[in-house]
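A single protein chain has been omitted; all remaining protein chains appear in their positions.
We just call them A and B in the order they show up, numbering each chain from 1.
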Amino acid sequence: MRISLFITCYNDTLFPKTGQSVVRVLERLGHTVDFPADQTCCGQMHFNTGYQQEALPLVRRMTEVFRDAEIICAPSSSCVALIREQYQKLAESSGDASLIAAVNEFVPKVYEFSELLVQKLGVEDVGAYYPHRVTYHASCHLLRGLKAADLQLRLLRNVRAIELVPLEEMDVCCGFGGTFSIKNPDVSAAMLADKMKAVLNTRAEICTAGDNSCLMHIEGGLHRLRTGVRTVHLAEILASTEAGEP
Amino acid sequence: MADNARNTKEIILSRIRAANGDTAATVFAPSPERDWQALPRAYQRKGELGSAERVQLFAERMEDYNASVSHSDEVGLRQAISDALNKRGKEIIVVPNGFPEEFLPLGVRVIHEDGFDAAASAERENVITLCTVAIAATGTVVLQHGVGEGERRLSLLPDYHLCIVRESQIKEAVPEAMDVFANSATRPTTFISGPSATSDIEMTRIKGVHGPRFLDVIIVR
Partner (left out) sequence: MTVRVADAASAAKFPILANGLVEDSQIRQNVRHATNVIQNKRARVVAEQHDWQQLRESASKIKEHTLQYLDRYLEEFESACIRAGGQVHWAIDADDANRIIVGLMQNAIEKNGWTREVIKVKTMTSDEIGLNHALKAAGIQPHETDLADMIIQLGEDKPSHIVVPALHKNRTQVREIFARKMGLPELGEKPQDLTDAARNYLRDKFEKVKIGFSGANYLIAETGGVCVVESEGNGRMCLTLPEMLITVAGIEKVIPRQQDLEVFLQLLPRSATGERMNPYNTLWTGVHEGDGPREFHIVLLDNGRSSILADKESRQTLHCIRCGACLNACPVYSRTGGHAYGSIYAGPIGAILTPQLQSMKHSQSLPFASSLCGACYEVCPVRINIPDVLLHLRGKVVERQQNSLSRGVSIEAVAMKAAAFIYAHPRLYTLGQKFARVAQKVLVRKGWIHWLPGMLGGWTAVRDVKQLPDEPFREWWAKREAAKRDEPMEKSYGG
């Protein structure tokens, strides 16, 4: 299949390896990936901070940039949740008929990476090899928005040589919440403290999740305290084989 | 003042109508009845347990509340009441109007509702009542304060409440229990599910702040 990658603005800039990993996995499975280079941002930051009007043009851009796509894949459940839960409502509130039509055509094409693999491509074993002790955090948008946390666990369980350790309070928010982490840094840190405690209790070397937003926040704390534990996006684990890690 | 009051009511109602986008046309539209009838009710309205299981469930739930539960038939009820009172060391009992005299134990001082003096604390210690319906799933007895149930403060002020429940009065689920008194919905009604309790201090559940600290039940076949 031809799969168009929506890398997301923050992955593009801060976590390019995640995007490279998605490409590697999909090509390994025999699919073609394209990357519409005009893409920038889905508008989540603006929408969630209350600047919904400013997000509208970004919504329109997304539908235009991906006009020719058949299947769109994003390694970020928060962006996909925004698209799935808010795009149509936002378009409707604008009253712009052409935007409404464009959004209605766009939204059903969008998949989060693990949704694409398991539900669309029917694959739970992507031939990965990752000899590390890993624990998994279920990001809120994946768990409650997309209701797909189970998919990511299934993909992880099929990774060869992985030692998967359950994370206590896996389903409790890590405390990132976008601009929440900056506007309410103390509460965000308090939530992070509990998430780090749970991660450290697993004695895992690596904490993984399907969202670099959560991981950036968790690793920021783990590194500040020199815990020696790091975070790796799910896609990078799935891209790893005996030949090496991304 | 009355005019002011009418004004406030009209102001609030007109705000509500404006908020709902009601125009003069819709104000005279048909009542909400049809829409209410169409509301989804896919929850369980009736229980599925057989009668023996239902009675057992009710007894278990009451015991969860530390209520003492005993069983009897009509013939043995007077004795069962006497036993329950003995077990708790009760020698005085307050009895509601209309409570069947034939079940009252001998050897216990009986105070009738009409002679009930709330201020005399010794008298207030223990009360016995019938009930209107009981709910097995939640361990609840419902009083509508009619015959044999006593006015509301009768089952409130004493420290000990003994409630007589017929097996036929026990329903499994809340909705079917409430159906039983649907036609007397405007009577004063009290749902009692165990003795009074609070968890306000360090989340430790403590029994009996106000209201009876002890609740016992006799289930009559």
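Assume a residue touches a chain if its C-beta (ideal position, glycine included) is under 8 Å from a C-beta of that chain, and two chains touch if they have at least 3 such contacts.
The structure presented is a predicted model; accordingly, all values stated were derived computationally and were not measured.
Here one chain is not drawn; of B:59, B:137, B:165 or B:217, the residue touching it is B:137. Summarising the interface, subunit B meets the missing chain with residues 5, 8-9, 11-13, 15-20, 22, 31-32, 35-36, 39-45, 61, 118-119, 135, 137-140, 145, 151-153, 156, 174-175, 178, 182, 185-204, 206, 208-212. Within the complete assembly, residues 7, 9, 11-17, 19-20, 23, 35, 37-41, 43, 45-55, 57-58, 61, 85-86, 140-141, 144-145, 172-173, 175-192, 216-217, 219-221, 223-224 of subunit A touch the chain that is not shown.
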